[in-house]
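The complex is shown incomplete by one protein chain, all other protein chains being positioned as in the whole.
Chain nomenclature is as follows: A and B, assigned in order of appearance, with residue numbering initiated at 1 for each chain independently.
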Amino acid sequence: MEERKVIFRLRRYDPETGGYREDRYEIPVYRGMTVLDGLIWIKENLDRTVSYRASCRMGLCGSCGMTVNGRPTLTCETQILSLERDELTIEPLYNMEPVRDLVADFHQFFKNQRAIKPYLIRRDIEEQVEPTREYLQDPEEWNLYIQFAMCITCGLCYSACPTTATNEKYLGPQALANLFRFYIDSRDEGWEERLAIADSEDGVWGCHLATGCSEVCPKGVDPALAIQLLRREILRKSLGKKTRREARPLAPLLPPEEESPYRAFGEAPEFTVEGAEEAAEKFNILHDPRKR
Amino acid sequence: MSRKGRKGILGWIIPITNMERLLYSLHRITGIGLTLYLFIHIYETSMRALGRETWISTSEFLDNPVFHIGLLLVVLAAIFHGANGIRLILQELGLIAPKPTQPVYPYRKYHRERRVYIVTITMLILGIGVAIFALRDFLILLEVLGK
Partner (left out) sequence: MNGRIRLGIYFSGALLAVLVLIHLSLFSYWFVEGGYYTNMSWEAVSERMNSLLWDAFYLVFLTTVMAHSYIGIRNILFEYITSDGGRRLVTYALALIWISAYIYGLIPIIASAGG
């Protein structure tokens, strides 16, 4: 089999000078080799200083997003030969602060994700923390949000969006899609709060439906659709029409003689790792709605 | 908050990943262009208040190939902005939004197909608009320039 060579042009960010420089590497390509494999090959064989971020190598963790030939891409899912180019230009993700070489800073991205309250909001907080019963949900209700729950927070949509290119306050496609995912969830009761977050210049009204986000999404999340649906809900609300239905009631109480399955686990085991207790405490504060 | 790494005004045209992204860029550029024209047009038509002579001398001043071609561009921009705008009204407000469903592999193909027909219809409206208005004006332009 003849060996094919492809040139990788890496547009590397240098934090010391604050500028970019371009390095060229020629790598042998085999069938099925991904762009990430190419980067790993460069790091192993040609230049150990190349920095990039990657983890699972199978499109699940969402950490290897980079701009390949001007298009935000998950490098682990993109095969070099499928691009049909002899030269690939690889850059860090657009619209995020570069850290070094091909690594982009997700600081603002995750700040936006936190801003939309990515957790179930319930009126009965005691019940939420110490559950006695189950939340009910049928497949139809599940179907309404599962598309937006597929998100792996890879940041490609944020990078492809034209509004984030200038507006650092804009929540971005990912956060808004996630907001809609919780808004439409039949277990969630915080819809008014959520609509108020979305209904701003830097929320859904910052979107101009370029749908670059949906185009580059590796998981078919379609954030543009979520933003459209959010807009429709806001429009309905401002016209005084019915928006979302009430959250479904909890499952009926178990008969008293049957032990609740949630209580059956007993006490948590002792911590064995040093510092784990403090970390757990921190985690609890972060995730306990009573302490928020 | 930092703007480092953000594409800035280049972000209008980078990265062009799909058709709608291109339409977005054109919509914005034509929108700004039409706004500029609007102000010129308001100034130009306000000449009427100054009487017949001013109106005629303005029209004579505007009677040259540069303004003729400019006006043709404005008409084209207006038709594009209008046709694309109708699509945006329908789509952005979720009036023709499909129901979300569970994505099936391969994901990318999946949502492209759902929107492509809307873009096609827009292009069709655009084509008809251009055929009716721009072609007529273009023919008149040729006639005028020929004199």
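Quick note on the criterion: a contact is a pair of C-beta atoms (placed from the backbone, for glycine too) under 8 Å apart; a residue touches a chain by one contact, two chains touch by 3 or more.
Computed from a predicted structure; not experimentally measured.
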- Message: So one chain is hidden, and I want to know which residue out of A:V6, A:V204, A:L229 or A:A247 touches that hidden chain in the complete assembly.
- Response: A:V204
- Given B:L38, B:I96, B:V116 or B:A131, the residue that touches the chain left out of view is B:L38
- Task: By the contact definition given up top, give the residues of chain B that touch the hidden chain.
- Result: 1, 28, 31-32, 34-35, 38-39, 42-43, 45-49, 52, 55-56, 59-60, 62-63, 68, 71, 75, 78-79, 82, 85-86, 88-89, 92-93, 133, 136-137, 140-141, 143-144, 147
- Item | For chain A, residues in touch with the removed chain | 163, 166-170, 199-206, 234-235, 238
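Here is the rule we go by: only the chains that are shown with their structure count from here on.
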- Note on the structure: CA centroids of chain A and chain B: separation to the nearest Å works out as 34
- Seen from chain A, its contact residues with chain B in the complex are 67, 70-72, 92, 94-98, 104-105, 108, 143-148, 150, 160, 162-166, 168-169, 184, 207-212, 214-222, 225-226, 228-232, 235
- Mind pulling up the chain B residues that touch chain A in the complex? 1-12, 14-15, 17-18, 20-21, 23-25, 27-28, 88, 91-95, 97-104, 107-108, 110-112, 115
